[in-house]
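Pasting a structure below so you can have a look.
With one protein chain held back, the other chains of the complex are shown just where they sit.
Per-chain residue numbering starts at 1, and chain names A and B are given in the order in which the chains are listed.
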Amino acid sequence: MAGLAEAGRRETMLTALRVGSGVAFFAAWQLTAMSHVFSDFLLPSVPVVAERLWHDLISGDLLYGVLLTLIRTFIGFVLAAVGGVALGVSIARIPLVRWFFDPLVSVGLPMPKIAFLPIFMLWFGVFDTSKVLMVTFSSIFPVIVEAWAGTQNIDKYMSWSAMSLGVGRHRFLWEIALPAALPQVFTGLQVALPIALIVDIVCEMQMGGEGMGGSIMTDMRFADSPGVFAYIIAIAIVGMILVKAMEIVRRWLLVWHQETQTA
Amino acid sequence: MAGISFREVRHTYRPPRGRALLALEGVSLDVKDREFVALLGPSGCGKSTLLYLLGGFIPVEQGEITVGGKPVDGPSPDRGIVFQHFALFPWKTVRQNILYGLEKQGMPKAEREKRAQEFIELVHLKGFEHSYPSQLSGGMRQRVAIARTLAVEPEILLMDEPFGALDAQTRALMHEELLAIMRRAPKTVVFVTHDVREAVYLADRVAVMSARPGRIKEIVDTKLKSNARGEELLQTQEYAEKVDHLWKLVRDEAIRAQGTRE
Partner (left out) sequence: MSGAAALEAATTRAVTRPLMARLTAALLRALPVILLGAAWQIAPSIGVINPESLPPLSAVATAWWGLLMDGSLVSNGLSSMWEIIIGLGLSIVVGIGAGVLMAWYAPVDALVSPLMKSLYPMPKSALIPVMILWFGLGIGSKIASIFSGCLLPVVLSSYNGARGVDQTLIWSALGLGASRRRVLWEVVIPGALPEIMAGIRNALAISFILMVAAEFLVGQNGLGYLISFLGDGGVYDAMFAGVLTVSAFGFLADRLYLLLMQRMLRWRD
């Protein structure tokens, strides 16, 4: 168990470095603001932004916006996760499905899918449905690709061992293929979640209304720069929390994986 | 009765890109019940392919492979297999890996647990029941693989260079463990290796295979009459002569294999 203690010490050191780096960042910001190289409008000082952040927090506006953004992001993400895994696994295992979707996926991957937003608005209106579906459309591609690769690249010999031990064709998918593909599938999910958040925020910025994206655009239109900065900090924090949460889930889910062991 | 019979087995390897290659050409071999036969040959000679055909993982296209008189038709727990790189289920613990085959056989829970524990102890892994493969050394992982395969009590044991990924000391220990297991519960074993010494030490008979396309070049009896075991056995004249004889047979094929490598 010495390895675990060492890993713990390293984590603490890394966190300390991150905090230190963050402090340096805010210090640099504050010093630049105070030097008045840029106007108070362009670069409000840290206390002003912090105060604004606090104000929005206790008034409940911030939390409400965060909640709405997160709900839309999550629903879109979950749809992408379920659909993406189902599709990715099917592509790996069924030749006809692969023939049909392979070119679609490789063409679709590098396209800026955000360009489809006006189409989604045409089809689904200017409310939550189009936002959620846009999120799904954008974030499903990495899930498909990773689920496909993960299922396709299962160790042949491990599959053969399972067959030799008597697993039936139908049980094979759930008992062997999916658990074996899980590390790569989860990587796809880890890539997809930040994409889901970005896309949702862009949709909110474009369509307005409530949610972090809408609020930040409103503040911008009112030339409320402390508000804009406050929301950026809030969005950054939400993004960091989501990524960290995924990392924690990964470590728990993949406790058996060699990367967890050697960490 | 688990005698194995290969009759004029041919196999063509068809990669998704590139030319088809004749891997095996007219292999015929008989393995008696409870016999330990080694398939020995240079890389690429098709010995592993032959094993996979026997295991039912690749369909037999030409020729015939029968086990106990019946032709091979897909994988089965009767022909247990152990691979070079262990092929364990990484998300399952040692115990769960070994239980898997027993679950597939529909064995009742209490009996399964008892049997699994038996085999964990057989391979000296008591105390590691709840460890994951990623936490174990190479030798330990291979022991889990062997326990997993043996737990379903196959009549035939297929081994594909099972100790190739282990260091020399571990390999020597595993040889002894394997022989001890075989003495307790003898099985028919088909063992693939490119290591001449290993083949002579473990096997009753060694089938030497030619370079690609693989054929059986010669079958040599390697049942050592000496009563010595382990270290002592390795020092005997008998052993040295057998190894020498086989090495000469293999050497020519190894050179030929080097030449045809693309």
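The rule is simple: contacts are C-beta pairs under 8 Å (C-beta built on N, C-alpha and C of every residue); 3 or more make two chains touch, one makes a residue touch a chain.
Bear in mind the structure is a predicted one, so any value in this text is a computation, not a measurement.
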Q.
Just to verify: which one of A:Val46, A:Met163 or A:Val228 makes contact with the chain not shown?
A. A:Val228
Q) Of the residues listed, A:Leu17, A:Met34 or A:Ala86, which one is in contact with the missing chain? A) A:Leu17
Q. In the whole complex, what residues of chain A lie against the chain that is missing from view?
A. 14, 17-18, 20-22, 24-25, 41-42, 94-96, 99-104, 107, 109-119, 121-123, 194, 197-198, 201-202, 205-206, 212-213, 216-217, 219-220, 223, 225, 228-229, 231-232, 235-236, 239-240, 242-243
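Basically, only the chains that are shown with their structure count from here on.
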(Q) Roughly how far is chain A from chain B, centre to centre by C-alpha average, rounded to an integer in Å? (A) 46
Q.
Could you list, by residue number, the parts of chain B that touch chain A in their complex?
A. 52, 55-57, 74-77, 79-81, 83, 85, 87-93, 100-101, 104-105, 132-135, 145, 148-149, 152
Q.
Touching residues of chain A toward chain B in the complex: what are they?
A. 155, 157-158, 160-167, 176, 179-180, 182, 255-258, 260-261
